[in-house]
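What you see is the complex with one protein chain gone and the rest in place.
After this line comes subunit A, so read on.
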Amino acid sequence: MEEYPEELRTPPVALVSLVGCPEHHQAISGYLHSQQPPINVLALPDFSKVPVVLSKKVKDSGSGDPPSGILKRDWLLKHRTKVPALMAALFSSLDISGDPTQWLQVCSDLENLKAAIRPRNVKLVLVVVLQSTSADDINEDRMIALKKRAEVDSKYLLMYTPNDVSELKLSLNRLGNAFSELASVHYREEGRRIRTKVEKRGYNFPELHMRYCFKVAIYAEFRRDWNEALKFYEEAYRILREIVGTSTRLPPIQRLVEIKSVAEQLQFKISTLLLHGGKVMEAVQWFCQYNVAYKRLVGAPQVPYLHWEWMSRQFLVFAELLETSSATMQSISSLVVGGTDRTLTEWEFRPAYYYQLAANYLKKKQSSLEISLSMTDNSSEADSSIDSVVPSIYVGQFARSLGQGDELFMHPLTDEQYVQYTLAERKRFQDSYEIIALLKKAYESYSSLKAQRMSSTCGLKIAKEYFSLDDYANTKQLCDGIITLYRQEGWVALIWEVLGYLKECSRKLGAVKSFIEYSLEMAALPVHPDTNITFLGFVESGPTGPPSLQQREHIQKEVMELIGKDSGDGLSVEKSTDLRLSEKNPLNLEIDFVSPLRTVLLASVAFHEQMIKPGVSTLITLSLLSQLPLSIEIDQIDLQFNQSHCNFSITNKEKYASTTMFSSVEQSQRMEIASSLILTTNRWLRLTYEIKSEQSGKLECVLIIVKLGPHFSIICRAESPASMADLPLWKFEDRAETFPTKDPALALTGQKGTQIEEPEPLVDLALGATGPALVGESFMVPVTVMAKGHDVYSGELKINLVDVRGGGLFSPRETEASFLDGHHVELLSIAGAEWEDKSQGSDSNINRIQQSFGLISVPTVKNGETWSCELEIKWHRPKPIMLFVSLGYFSQESDPTSQKINIHKSLQIEGKIAVMINHRIMLPFRQDPLLLSMVKPPEADQLVSLPLGESNVLIVSARNCTEVPIRVESLSIETDSSSPSTSCCIKPGSGPGSPGFTLLVAEEEFKKIFTVKAEVDSTPLSLGIVCLRWRRDPGSHDPSTRTIVTTKHKLPDVNVEVPPLIVSLVCPPYAVLGDPFTYFVKIQNQTPLLQELKVSLSDSQSFLMSGTHSGTVFVLPKSEHIMSYKVIPLSSGTQQLPKYSFTSTRYSAGFQPSVAASTIFVFPSEPRFKGVNDRGKNLESVATI
């Protein structure tokens, strides 16, 4: 587009001319320029310049001769820059109102001006420049005279006031309006004048018709009448189409060139107008028609390049137009939908499409130019004559300018001269860069539209251009990008083409590795031997020729020769290039799971078993597959495993014989010899060997290194048959697919790795704990290691205590909590007699014990021996735990390669509380002190009250809560060291305390009685702590093996009170039927006050009774009052004595003895006891229970 002159590219702008008063021109032209639409200004300083500018050549109006061209080259420029639409004559008001000489000068200037503008029909405007702000000094008569002389309408006689800012603005505005109005009038008149010519058909030549149409359209554009402009451009275009075949004015080649040049301008105008009017659809359709109409006009066979160049330019210009207007365009898809007919497609609205075609035509031009140049290579003598060829005054014409003196004559050219001229011109340009630039635009545009296939095609074309320019690095880079898409989608023919370029570039760049890679990939492409007949029609199939089986074989041979596998048959690569492999630069080709070279060599490895025992051999099958067209003989295959000692090599029998020296270097590695290692097309080469490993864990085949020739090897990643991806490209082919292994099941499930089990431990680990553990005791868990087949070297015993409730593990929170208040369960120590003996002096032995974890080393245990230790665990809380013990050891001494063997054992142990201690305090029998604190309603947490100075009974009982029999060693009460020891006196009662120990079985209770006598009235009184010393019943074992545990139980504090009254009942321990006895009620007043008591006694049916039944008793201070009753039992058995009750008036406290206290056993007759002494004692003991 840039090559068009500016007046063609931009819409026409009206031109006005200013003359006179040059000091104001700047202001006026600046204002007019900024107007919308702008007006260009041609400023003439004085009136003498006017005739020069407006001079008009005298045209021969005779219509006899045909015009020598269609459009004049500079006509439009003339109207844009030279011929104004109106002339504005500026006169100073001083001149007008001045003396007669000044006035005369004004008049003569005006006359001259009128004369000059008349032939051009230029409008006239008079501007009077007011020199002072007041308008008074203007001579009215002179003004009228001026108007008359100028023959202008009064509205075109304008005042211009430069001195006042507001007035200046107004006058500028006036000027602008008047100018644009008059300019429009001028252009309309001019247009109409020529239009009349068109309509009257006052000419005989279509060239003139066209020229007039063009002019009308330009005039219409001047006044922004786009529709009319478009109409006349189209009209001109139509006429041009008519004269294509008919005109004979010029020699044929130049004639066509002229027509095309004019058509180009017209089409440019039309397209611009359509696109700027938003009619994208119409513009594209128009361009399509235009393209169709002119595409075939190739012209003379000598100059096809002119046509292609011209076509290319058309597309380029349209692409650029479309691109500039696409910013304002609405979305393409809506355009396509909007179109009723579907003759236009999406791409036709994209500039990329046109750029691409422009490049295509330019390419055509390049090739046809080459042909033309080669044909006329010897005609260099004509150079001198074409030096002077210049564009002539008509659009699309060229002529020789012959200088004769000062004047230049244009001399028409013959076609031969013209052809020579064009050839010489075009020779100077390098089209390839232009083509690349165009394609790059298309490429980027398509890429941004995500049309990757289109952009790939463009990219490939760019690459080809670079290739033709010998820019191999760029070619390779582009092709590498493109081929990915083609590989992905499996377009074999396209891959072949791109690979061909890549291969050649690598060859030219001397890149051996990539050359071999690309060659091998090409050779392994699925080009069908039977269907390739149709493929044979390739012309531009890259530097390698069309894809065929022969080509593939040829390429493979080339590579084999390069790597030294083949002797070569004359088509040596090395001769032509510097590609060479030697000992110094060997080549390793790597093939991974996604490499396109998997078609060249696919290595699959399958272990026949998924899990094997250490040291037991299993089978491994290596399968190789190649799609190369010719068989390859492999020299050696190395298999590499993750356990490097398993690596081994497979070598060809013949090669092995010839290269024994070579292989003797690596004697340490296993070497297998195969009878033949020939890899044929699409047939698995299966090799099965035994393999074994001592080391447990994963054994996996990692790499397969296939050596071909002395300096070349292919490193393949091993693939599992079970998870092998399909071969790229070949997966779409209809080929015979076989399994990589003979066993189809293995082909479906086979893995490249296998799991080697850990060696079987031949050692027993026993945890010998029985029963639950008791809280407080040191629970011993014996651990025994028995070697039954292995010696145990550097054994390590790991002990873990884990909370069962935490799912086998301590949760962090639990751990934290147990750290805060000490561990609930603790591993105290590990006691192993033997170990302690042996480990003396050896610091290396590990012995670490934490609260829940222990690690100790186990000494060497020979086969058949045992070693044991004991874990001492203490429970602080009742809690079940899991004990994990694991032993890791080596079965051989000082063999670093041998495997560590592990054995694990676990045991759940309950922790239980052994004994529950209870106590009870009882007042003396049948003696009831009045404790005032008991009278009040009971409160929570009220302490038990004890009467001062009385002997109370304390019963402490310990119950075995477990199933484990325990031995109670002793039960005692220790007084708190803090409280004064004299405050109370606790003495063991005369219970059944046995001298040694008491065995307690499950749920059995042990009791001991104490007498408590409070001696000091101190509140509260601490009674002390019960200490129970017990141990687990050792049974028949030595009791010293069980530690004694002391369980402590604190007795609650008590109140000590001085009772004001004590009532005691005195009666014999038993009675005999009919035998009278006396029973006393003793009331003791311990206060220094007189106590009044109401007494009442209720009768009992079992007794006959004498004495007062009710009454009031007064007890003197610090004295005793005794009431006696004589009773006779009337019935035998346990009987209720007559009940009495007291009410103390001072303390308003009533008293009634308990049922137990007022019960007596009545024998039917005098009982016979063995000893009189024993009698009372026995009875008492019965009563206490």
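Here is the rule we use: contacts are C-beta pairs under 8 Å (C-beta built on N, C-alpha and C of every residue); 3 or more make two chains touch, one makes a residue touch a chain; residues count from 1.
Going forward, contacts and distances are computed from a predicted model.
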From "Ribonuclease II family protein", "Ubiquitin-like protein ATG12", "Replication factor C subunit 3" or "Trafficking protein particle complex subunit", the hidden chain's UniProt protein name: "Trafficking protein particle complex subunit"
Full-complex contact with the absent chain, from A:K147, A:K440 or A:R453: A:R453
Option touching the unshown chain, where A:G277, A:G490, A:P880 or A:G1107 are the choices: A:G490
Contact partner of the left-out chain, one of A:S171, A:Q265 or A:N360: A:N360
Contacting the left-out chain in the complete assembly, out of A:E348, A:E719, A:E872 or A:D928: A:E348
Residues from subunit A at the interface with the omitted partner, ascending: 292, 333, 337, 342-343, 345-348, 353, 357, 360, 446, 451-454, 457, 460, 488-494, 497, 528, 531, 534-535, 537-541, 731-734
